[in-house]
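Read the structure below first, then the notes.
Certain chains of the assembly are absent from this excerpt, and the rest are unmoved.
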């Protein structure tokens, strides 16, 4: 499926740059609480998913993540994501009033494959959050994102998020990844 | 100890007020571990989580990890996860399947029931004189299941599980188990809140907070206002601190709902159908009883299990006075259609857990309440649990007792009163002798 490796290095670089800049701009929308603009970056068929991770023996490490269809921390379509955003716009989203302060460090951006209009990319991230008197939370992990070129613009068509935590150490995940 | 002198030490049943120090004091917390979690029947998992021989699941009793494992004979054992040699853990996975528990320090090997079955060089180093039967893994004093829900107690003096649960605890589980054969859905939401575990427990009876705390969820249509049934609340109180509180149907309303099913597509009807339709199935009314069949409330199995309406149970694991770990287990009746199952899992994934629409806001409130309890000045001021105190009556329907009233704090008061009795009792016999029977008459 991948035609990415067939590109010459210059073309790969250009595409990587585009992807990276998209992801940076998208993270900036979330960090600056421009959630409606963020929603506009999503395709209507987006799948936004964060499975649950478990500690297993090395022998059974294939059971580490829950599978699609089972329990998950996030298993959202666009409607659900819209509800999340709407929630935050409402005056009684207590976990986000006062609003959290977040910062997304997006690193290790790699384009893994190109499939027609779909660009499959991966990146590592750290999402740092403080609430109230500098109470800190931090999530580190990897994302698998699919970007789709729609009318010349990149959109986010799939986001699978893999955290390094089993039990979530934060009191909530009222933010987006 | 003169119980009379102490019976209002922290909770005053006359005024419905509570000393906040019970949420932050380290000594009280240690006493909870011994007097409550060390004695109670604690939910550890559901049988469907460990279907095969050798399957295990790492759970907790109080603040301590225990291994729940299915033995080769099909029996379930609850083992302490600490080798008696130097104390190393013998199992470091959350779940899995194994043939034995092999200690990674010196290689002592334990059978699925905890028996020490292997020691490297037993003959040459221990000279063949070691009494292996005396040095197995510690284990729960009693293990038993009710309808697939596995409980364990560390106290051999505890009454049998059935007696412990009583009709209220059993009813609480029936309200989930009665929906059909249950099977776990893979994946448990686990996260940590900076709150005392009791504040999370008391909240399950709390139908007062819904409109304010969960205002966003109501607005989004996740919690239709009608479903709170503010005027038709039913509280059922059981021995040892169990209880069920929340919306109740009026006698005869269930049948009406059954009929209303066709054509009526209001969210009201939808929600009641989801929660109540199965109750019109044959045999359910007989099983739940005339009162039970009408309760759509939240069962609490003392001390720390909540049977939620989302086909889930939530365990509140204490991690010190100021921290609680929440575990959400999800069980689906096997007869659901794929579409029903998908919808039910969507709810389980999106109502609770750290990213759940409802729970995000709850956690913040509970941790701030815990902080307030620890304040130099605020900690000295009592909390108020007086809603409905002395204003309702325990009624009876089909031999079962309940309070039918408006939104109230009867369940919370019952929880703290029983908590106090457990804390003051020296042991099970004393608790059985001194514990309050569920109230009758005016409450």
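Annotations for the structure displayed:
Letters are used for the chains, namely A and B, taken in the order the chains are written, and counting of residues starts over at 1 for each.
Criterion: contacts are C-beta pairs under 8 Å (C-beta built on N, C-alpha and C of every residue); 3 or more make two chains touch, one makes a residue touch a chain.
Being a predicted model, the structure only gives us computed values, none of them experimental.
Beyond the single copies displayed, the complex in its entirety has a chain composition of A x3, B x3.
Everything that follows uses one rule, which is that only the chains that are shown with their structure count from here on.
By the touch criterion stated above, chain A contacts chain B in their complex at residues 50-52, 54-57, 59-60, 63, 66-67, 69-75, 80, 83-84, 86-87, 90-96, 166-174.
Contact residues of chain B toward chain A in the complex are 92-98, 185-194, 212-213, 215-217, 219-220, 222, 325, 330, 342, 345-346, 348-350, 353-355, 357, 359-361, 363-365, 367.
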